[in-house]
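Input: a single structure, listed below in structure tokens.
The other protein chains are all here in position, but one chain of the complex has been omitted.
And now, chain A:
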Amino acid sequence: MSKTNAKAYWKENIKYVLILLTIWFLVSYGAGILFKDALNNIKMGGFKLGFWFAQQGSIYVFVILIFIYVRLMNKLDKKYGYGE
């Protein structure tokens, strides 16, 4: 494959990674730690929301993020002819 092709592929990959890592940061360090006290004023069933993000929600989001990345990259691989 040509060099420009590889460059464009890499650029799109980096874009996906940055977006997904921003969400990764927001749910764990944001909702679970930095803004925990504010979110704790909201209750979801028996859970205070900040506590829930720290001990449950962030983990669910982590799993979802990886599978989104898998899908995005499988598509990207095909688009640039790197699929196997």
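Structure notes:
One rule holds for everything that comes next: a residue touches a chain if its C-beta (ideal position, glycine included) is under 8 Å from a C-beta of that chain, and two chains touch if they have at least 3 such contacts; residues count from 1.
The rule is simple: contacts and distances are computed from a predicted model.
Entry comment: the absent subunit's protein name, as recorded by UniProt, is "Cation/acetate symporter", drawn from "Cation/acetate symporter", "XRE family transcriptional regulator", "Peptide/nickel transport system permease protein" or "3-isopropylmalate dehydratase large subunit". Although one chain is not drawn, its touching partners on chain A can still be listed: residues 1, 6, 9-10, 13, 17, 20-21, 24, 28-29, 32-34, 36, 40, 44-48, 51-52, 54-56, 58-60, 62-63, 65-67, 69-70, 73-74, 77, 81-84.
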